[in-house]
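Input: a single structure, listed below in structure tokens.
Note that this complex is displayed minus one protein chain, with the remaining chains in position.
A and B are the chain letters, set down in written order, and residue numbers restart from 1 in every chain.
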Amino acid sequence: MSMIFGVPLAVLAGQLLIGVINGAFYALLSLGLAVIFGLLKIINFAHGAMYMLGAMSTVILFDALGVNYWVALFVAPLLVGAVGVLIEYFLLRRIAGQDHIYSLLLTFGVALLLQGVLTNIYGVSGLRYSMPEIFQGGMKLGFMFLPYYRLWVILIALLVCFGTWFMIEKTKLGAYLRAGTEDSQLMQGFGINVPLLISLTYGFGVMLAAFAGVLAAPIYSVTPVMGSHILITVFAVVVIGGMGSIGGAIITGILMGVIEGLTKTFYPPASSAVIFLVMVVVLMFRPSGLFGKEA
Amino acid sequence: MTQPVSQTEIQKAILEQQSADNRKKMILNGVLLLLLLAAPFAMYPVFLMKILCFSLFAVAFNLLFGFTGLLSFGHAAFLATGGYTTGYLLSNFSGLTTEMGIIAGTAAATSLGLAFALLSIRRQGIYFAMVTLALSQLVFFFLVQSEFTGGEDGMHGIPRGNLFGLVDLSDNYNMYYFVLAVFLGCYLLVQRIVSSPYGQVLKAIKQNEPRAISLGYNVNRYKVLAFVISAALAGLAGSLKSVVFQLASLNDAHWHMSGEVILMTLVGGMGTLLGPVVGATFVVNIEYQLSQGPLRDWVDPILGGIFVLTVLAFRSGIVGEVQKFVKKNLG
Partner (left out) sequence: MTMMKKLLTSAVATAMMVGGAQAAISDNVVKIGYLADMSGTYRDLAGPNGMKALEMAIADFGGKVNGATIEVVSADDRNSADVASSTVRRWVENDKVDLVAGLVASSVSIAVSDILEENDKLGIISGSAASSITNEHCTPNHIHYVYDTYPLANGTASAVVKEGGKTWYILTADYAFGHALEADVTRVVKANGGEVIGTLRHPFPTPDFSSFILQAQASGADVVALANAGADTTNAINTASEFGVTQSGQTLAALLLFLTDVHALGVDAAQGIQLTTGWYWDMNDETRAWSDRFEKETGVRPTMVHAGIYSSTMQYLKAVEATGSDDAQTVRQKMMDTPINDMFAKNGRIRVDGRMVHDMYLAEVKTPAESKGEWDLYKILRTIPADEAYRPLSESKCPLVTGK
């Protein structure tokens, strides 16, 4: 068997594939952050909590009302999106125009609040959620066993990412959105309800996080703290990509998934730190990230 | 018959007013000092020392955030580096007196601060916050991996030792007065820095960096120095803390600690001298009181709520709001 640095080629192929899958997942999460920052200049430290709410509500909806996975895929993000709209309307709006840092601190507080309350209600061991029947099992690829569910994750995540990018960068709606957030007075003059637009944009960004949460529910341990572990990693992805760059967030997400995957193969203990190393290096050479506009 | 008030008389009145103000300030400071000196007889000394250590940490952070306008999201790294270095040296070299260990810990944090500053200082706003966060995560990784830190078990049984080889610090009162002296020294130092010409430049940078540049200031040099001083004081806080508690643990290095110091500064009032001290006292107390009482399972959400409330309603913090109130009603 051919080897690369002592790792069989077949194993490496498997790791790369897994890296891309995790990368697609990161892309989905960082996309929402990038939308929120790019359009609204809000640094959303509640993004991890929204991801958690997506996963938790999937489980809770199933336990309480028997809502199945497919329905949850739509309903949970909508619910969490509504929570997002409320947060924007009642909290974030009040600090509009202040330094971005305040949005970071405010959303950090919101995250602590949500996590703490849910911990007291549901505990930290995790909620049980079974894999939907149709995804059980997987296929043998020769170099690895690929569960069907991971295949689904990568397909749907990439689809949603591409769709979002297309909508914001290439459609009229996206143009309104970009214009409305850049020059709100002008758009207001054109008769567009800018405050509503802002609420909906925040809600949409949060929905993307919640959608990732639903995707995570069958494969990861669903707990109130699941978001806080992933939050700063996802933030690192967005910063490396260039805060606010939608395409940058997607490409960097996948790239970081692969880099993390390779680290997990060659030097596993560093796999949680590698992303920060990349971030420091990238920002040294490109102060606004890989795809960010110069500030 | 009224005499026209002469120029000199007005000046005299102003001067009198000023000296009265100064006298009031002196009296206030004197009372505060007496309170601090008497405090360990009324309250538990170790708890007071904890407040002083975190106050120093917040004062250090505020020098950067409140006075220079740089939000570091990685200050936990300095707190932890100071603590672990001091702890390691005092535990392994019995010849060292306590102050030598503390100086070494502070020096380690200072050098780390210089490294952080050189890597991050050119970045603006949120990028600056994120680079410091990333760097502190790398420090966290190093501390987790290193044998000498004891990993998540932490470093325990650090000897308090003797100050200058003379004063036995295992006595809580001796320890308290030592920590108090260091804290007051640092507080006065920061006060001096802020009111010095150098401090004025920092404020100018905070208000309008491009203007400071066009006035010919080498802005980055000023910022690096502020960062290094801030890191040094944060490291000193960590060193003291490790001696007080006789332990160092990974909590100090975790990014939540960097978040907590932001909370302390914000709640107390950023950009004011006393703010971080009030904020640290408030947060440490709240955490302590809550974790003992009937609400002990709800500390996190309550802290989260305080965060939200502060940002929404009291952005200038406790001290800032009090100042505003005084100005409005008594000024």
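Side notes on the structure shown:
FYI, a contact is a pair of C-beta atoms (placed from the backbone, for glycine too) under 8 Å apart; a residue touches a chain by one contact, two chains touch by 3 or more.
Bear in mind the structure is a predicted one, so any value in this text is a computation, not a measurement.
Among A:Y89, A:Y176 or A:Y220, the one in contact with the hidden chain is A:Y220. If you put the hidden chain back, the residue from A:G116, A:G205, A:G253 or A:G292 that touches it is A:G116.
Here the missing chain is touched by one residue of B:T97, B:Q191 or B:N251, and it is B:N251.
Summarising the interface, subunit A meets the missing chain with residues 8, 10-11, 14-15, 18-19, 21-22, 116, 119-120, 123-128, 130-131, 137-138, 144-145, 147, 149-150, 219-221, 223, 225-226, 229-230, 261, 264-265, 268-273.
Not every partner is drawn; the one left out touches subunit B at residues 44, 46-47, 50, 144-145, 150-154, 156-157, 241, 245-247, 249-252, 287-288, 291-292, 296-300.
The rule we apply is simple: only the chains that are shown with their structure count from here on.
Work out the mean CA point of subunit A and of subunit B, and you get 34 Å between them. The residues of subunit A lying in touch with subunit B in their complex are 43, 91, 94-95, 98, 100-102, 104-106, 108-117, 119-120, 232, 235-236, 239, 243, 269-270, 272-273, 276-277, 279-280, 283-284, 287-289, 295. Of all residues in subunit B, those touching subunit A in their complex are 71, 119, 122-127, 129-131, 133-135, 137-138, 140-141, 145, 255, 259, 262-263, 266, 297-308, 310-312, 315.
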